[in-house]
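Quick one: this structure, given as structure tokens, is what I'll be asking you about.
All protein chains but one are shown at their positions in the complex.
Should a chain be cited, it is by its letter among A and B, assigned in written order, with residues numbered from 1 in that chain.
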Amino acid sequence: MSNALLEVRNLSVDFHTARGTVHAVKNVSWSVNRGETLAILGESGSGKSVSASAVMNILDMPPAHIVGGEIFYDGQDLLKVSYETHRALNGKKIAMIFQDPLSHLNPVYTVGWQIVEMMTAHGRPADMARARALELIKRVGIADAEAALHKYPHQFSGGQRQRLMIAMALMLKPDILIADEPTTALDVTIQADVLALLKELQAETGMGLVLITHDLGVVAEIADRVVVMSKGEIVEAGTPRDIYHNAQHPYTRQLIGAAPGKGTIKLLDADAPLLLETRKLCKTYGEFTALKDVSLSLHRGQSLAVVGESGSGKSTLARSILRLEAADSGEALWKGRNLLTMNARDLLGMRREIQMVFQDPTQSLNPRMSVYQLISEGWDIHRLMPDKAKRQARVAELLEQVGLAPEYAARYPHQFSGGQRQRIAIARALALEPELIICDEAVSALDVSIQAQVIALLDDLRARLGISFLFIAHDLGVVRDFADTVVVMKAGEIVERGPTAQIFDAPRHPYTQRLLAANLDPDPDMQAQRRLAGAPA
Amino acid sequence: MTDVTLVAKPVSQGKSGFSALLSMLWRDKLAFVSAVILVLIILCAVLGPALLGDMANSQNLRGRNSPPFDLARGWAFVLGGDSLGRPMLARLVVAARSTIMVASGAVLVSLAIGATLGLVAGYMGKNISQVIMRLADVIMSFPSLLIAVVVLYVLGPSIPNMILVLAITRIPIYLRTTRAEVLEVRERMFVQAAVVMGAGHWRIIARHILPVVAPTLVTIATLDFAFVMLAESSLSFLGIGIQPPDITWGLMVAQGRPYLTTAWWLALWPGLFIVITTLALNLLSNWMRIALDPTQRWRLEARSTKDE
Partner (left out) sequence: MTKLISQRVIASLLSLLGLLILVFFLSRLTGDPAVLFLPIDATEEMKTQFRALHGLDLPILEQFGRYVWDFVHLDFGESLRKARPAIDVVLEAYAWTLPLAGITMGLVVVAAIVLGSLAAFNVGGFFDRLVSIVSLIGASAPDFWIAIVAIVVFAINLSWLPTSGVGTPWHWVLPIAVLFIRPFGLIVQVVRGSMLTALSAQYVKTARAKGVKNLPIIFVHTLRNAMLPVITVIGDQAAAMLNGAVIVETIFGFPGIGKLMIDSILQRDFNVVLAAIMVTALAIFIMNILIDLAYGLLDPRIRN
């Protein structure tokens, strides 16, 4: 037997749900030692965090039920020890941090209290815990540690909260730190900082790190070993380099193939007529400036990407153009006419020509309407196609166009997977035969493999139907694959614009450079090179 | 984070919404029994006075305070006779009408007014919303029974006045719930998607907002029916609600009170009827809260698969 510090052996967990028993993980085995980083890579539904939750004894049972297997820590099987023994290990020997620190920190207690509790819960005196907390808050890079102790979670930014979570996890110098998607909710530049912090702390303390992620880039950046999970099973294990260059399992190959940012860059057709133009759009919310003098133009057949981190104003831009939000000043010209001052009648016409695809199809499709009703609603609104037989034929046609079976028309959104739902949303947008589709983070909620399919679909629609796209995204890889022109936004302003090739190959603005540098490459060798190149800066 | 999501396997369309709801009700035995009880009580309220009205008012001095479970005087006296020798069972059935009429009247009126105002407050601008909410505050900041007492004192007790008073005191419940839900629903993405497609206000309210809000309102109305019934009973019990010769269960308890030591059944049966009805309403409302919520419904469906 191996002598790993933490070892999961043949773990199987079932979930008892409304639709029967789901085998969440089947015969999963992995191990991690001191000083080592193991990545568990998988898409949603792969069961990648189930085994870690079992290690921490935080699976919800029911519906979860551990069918078999062992979890060895320091020679004892954690699945057999008493509740009290396991509790005493949690936090002290094995600690965990989570994806969304805002919901994982208790909103009604101060950060200091919560960090200190990590030690007092294990019987250490409070004053000692306080001193250690101060030291660690400083160590993770929070400016005024003393003040931070007395603040509440909502008073910090997302990146700071994750740093505080890390400080909390390290209070008792655990042997193992489990990090469940620790950077997924963060902007790329902050993700890079947090990953760097984790690496530094690991080097200092010598702890073992288990990192659960869906992101090949994160794996390339930080992991020593990786296990790839699909449908509850480990399909492949090895070093990141081996897996990336020499994947054996078809699923792994598909996953690597779907990683964005590898396609050929598109070129802009400069002669096409102007479709949409904004001039000095401004919008403030109280003190906060969401848009400041934003001017851009979009030509027929073009796909223009607006890139930026959270709070950059990119979504406000889309919402202002669509008049979901009233801009404070400026103009948005649609074929030469100002959208922002249009009367109700012209506005209705415009609403037929511009459609939008939202980030989360679960929320953008009314759960109480059938697919047929969803797609045909636009015709009701604009009094088009009164003939029912024609409508049914057209709905079937649209469903086929987005890669869904026509029989799906009678079903409801909850009966579909996330990727299928986004296809329905796209079919709905196509129903009115728009000239422009605005995609607001339309693929960021989807798994990588699904993401690639949806991007391919949008690309195909653009080529076949000549639809223009305003593509709002934070993921640079996706933007590189889809857009022909890129606009980079920061704090409500456009800092750089140009053809995609120019932005990616020769960025001029420091912010664009930082953004690109922070973007992780799925290829471990490339990522190692970039790390070296970026290190002096 | 447990990231097990169920990939939707195509589910057959199956039964229509209503019959699916009925079969779900059949599976939850407590809720089913509650529904049956409520249907029986409504039948009593609708048909009772026509069938048993004369019997309920015929006095029979030899049957005064006759004890229950004695079938010598006929089945109508199975629950005993009252202080004027009228059969308790017949009177209880007849009293169901006023009791149910006042409660359902008050619930419907307050639901209609409250939901409309709440919709307006939630959908329109801030100023209208402020005025409406302050109005609700005035009503809320006042114990409903006291308001009822005073208004009935001034206007005089009668069934329409009772309905009016109880309805006014319950409006804020629907108003606040509707407004809060509308505020939340109108920010949802699918409403925004409809706006982007060009949907007008009426379409958004009728097709996208109301269908989401309605189940909550129905659930609350069921629960509130119980509350209003208790309030009416209390007022009638205190002598400022329904006045004789009209009868409600609450009034019957009051009329039975002087005979507590000699004929306990006069006050016991009507009280028990109130308890059973409110209990049934509470149970049904609890069931509806889950059954009408698509994100919770699986709990009931899961239970059914285990049963079968």
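In this text, a contact is a pair of C-beta atoms (placed from the backbone, for glycine too) under 8 Å apart; a residue touches a chain by one contact, two chains touch by 3 or more.
Given the structure is predicted, the values throughout are model-derived calculations rather than measurements.
Listed residues A:R34, A:H65, A:H122 or A:H414: the one in touch with the omitted chain is A:H122. Only one residue from B:L84, B:L210 or B:L230 touches the chain missing from this view: B:L230.
Taking the complete complex into account, residues 56-58, 60, 87-92, 95-96, 98, 100, 103-110, 117-118, 121-122, 152, 154, 165, 168 of chain A touch the chain not shown. For chain B, the residues touching the absent chain in the complete assembly are 134-135, 137-138, 141-146, 149-151, 153-155, 226, 230-231, 233-234, 237-240, 250, 253-254, 257, 260-261, 264, 267-268, 271, 274-275, 278-279, 281-283, 286.
Just so we're on the same page, only the chains that are shown with their structure count from here on.
Looking at the complex, you find that chain A touches chain B at residues 15, 17-20, 22, 24, 44-50, 53, 59-60, 64, 98-99, 180-181, 322, 324, 347-348, 351-352, 354-356, 358-360, 363-369, 377-378, 380-382, 410-411, 414-417, 420, 425, 428, 432.
Residues of chain B touching chain A in their complex: 1-11, 13, 188-190, 192-200, 203, 207-208, 211-212, 294, 298-299, 301-302, 305.
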